[in-house]
Each structure stands twice: as structure tokens, then as C-alpha cells.
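Let me give you the structure first, and then I'll get to my questions.
Not every chain of the complex is shown here; the ones you see sit where they belong.
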């Protein structure tokens, strides 16, 4: 324990902009404090790490529909409250800029450059028909729930967001 | 510590189908890895473990109304997003079947047979007027917040879902 870094593991289940920001704020802060940070994206959380450009190719009519409606990408996420047809989300982004807070997109790049590991949940990807190419380059691997629990049991702090 | 099993404790606060699935996926994975798993259902999470059949008998007009509107049962839960009057939830169940994922109902039975302990929160039951008979047979006991915290402080991993 003495020479190993303390671990912080975050499950990101939600695809809301506000919760995504909280997750990345904690992840980058943890990394800056010298912690070994993993983020494990599952279900709606996968929307955060989808590429912003291009469409998503998935097989089957239902998956095509799902990935059309549930397009995702860091720039398309909405607030969980006060979205108001986009107005609230737009205002929040303006406020963030005003206090020099990084955008979600910048947070993702920053996190990766600080050594935070971004992992997509294999089961959710299979369920939703998401190929590895659907995710941005900062995402290094896909892994299942057993991998996550293996990390979590070695972690000082584990959060489900 | 050496001979004891590592503990995983999950508070299930939400009654959404997607979050319920995540909780049971983690619980059964933990059990399969040899962890000692407890799930503590509270507030809307109690909907997950209500019996699917029959009505719920509770006293007082307000509780009768609450338990009519908030009927619950694993087969009645909805997605937290894209429910679309049931269409999204129906599609998700189809997709789950397609990749041979257990239904929520099967997950609950599986969890119990793997030794996962399902516990209902006493305070929420009192508040919502839910008698023990409202819950399915896999639920073994009712317990309060002090019991949960007692488990959590001995746990390697504790999640609030």
C-alpha cells in the first residue's frame, strides 16, 4: 500500500451534462492530487464519451433508432433540470466560460492527459450496439462489470454518478 | 479480514428500470467473484422488489392513492429516459433478450440464489404504508438505516444507486 497510489474509481451511469461535469471535476482533481483514477462509463453515461462527429453505425433497426434518438457526444448533452429546450443548457455553458471552467469536451481531453483511465462498459456496448469506433480516442478500453468491481475493491473511494 | 469475504453493499434508491438493472448486474457479478453482497432498497427502489401480482393493501386514503399510482413490481418499471409512453422501455427489453441478458425479474431470482441479501428499508416501508407481504419472496428482511451503515462501514465497496 505504501508505495502504491491511492485509487479513485467512478462509475458514470448518467448521461446528463451536470453529472458528467461533476464526474470529470472529481476525476481531474483526484489525478492532480496524485490518485490513480478510473472512470467506468455505462448505460447513458456512454453518451458522454461518444464521438461528436459522424453517425453511429449499429446493426438492426431498433439499435439504429436508439442510436439516432440517443445520439450522445459531449457537445450534445443536456442538463438534468432546467434544460428548457436548450436555453438552460446554453446558459450554463455561458456561465462556465465566464468563470474559466473547462467545457466538458476540454475536461475529457484534460482527464486523459492527466492519466485518468476512461473505460466503456462492454455489456452496455453490446446491448446498445455500440462498436468501439463510436467512442472518442481518449477511451482506451472496454471492460465488464467484473473488471470494474476488481478496481473498486482496491479503491479508497468509489462513486456511482 | 483474511478469512472473511469482502463485502459489497448497494443502496438502491431509484426505481428506474435502467438503474435497477445496473444494480443487479453489479450485485450478481460481485457474488460470482466471491463477494458478500447486500442490497438495501429504499424509497422508489422499493418498487423493484414489490410483488408483480395482486394489489397492495395499505391503510389510509393517501397511502392507498400512493400505492395505486406508484404500484411498482419488476415488470412495471420504466426507463429513466426515452420511456416514450412505454415504447422505449419495450424496445430495451427486446434488446436485452436479443443479447441473452436476464430480465430484471430473472436477475432478482438469480441474485437471491447466488446469496445476495435483499433488504427493504423499514423507514420507507413505514412512510409508504408497505407491509412485508407487499414484497416478493426473495426479500428476506426489513432493516433500518443503522443496519445499512453498519454493513457499509465493513464493506470494501458501497454504492448509492
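Residue numbering begins at 1 within each chain, and the chains themselves are lettered A and B in the order written.
The working rule: a contact is a pair of C-beta atoms (placed from the backbone, for glycine too) under 8 Å apart; a residue touches a chain by one contact, two chains touch by 3 or more.
All of these numbers come straight from a predicted model, not from anything done at the bench.
> In total, how many copies belong to the whole complex of which 2 are placed?
So the full homo-oligomer, as given in this file, consists of 3 copies.
By our rule, only the chains that are shown with their structure count from here on.
> Report the inter-centroid distance (CA atoms only) between chain A and chain B in whole Å.
25
> Going by the contact rule set out above, which residues of chain A touch chain B in the complex?
Touching chain B from chain A are residues 11, 13, 15, 42-44, 60, 62-63, 65-66, 69-70, 123, 126-129, 144-146, 148-150, 152-153, 155, 158, 160.
> So in the complex, which bits of chain B are touching chain A?
6, 8, 18-19, 22, 25-26, 29-30, 32-33, 35, 80-82, 91, 94-96, 98-99, 101, 156-161
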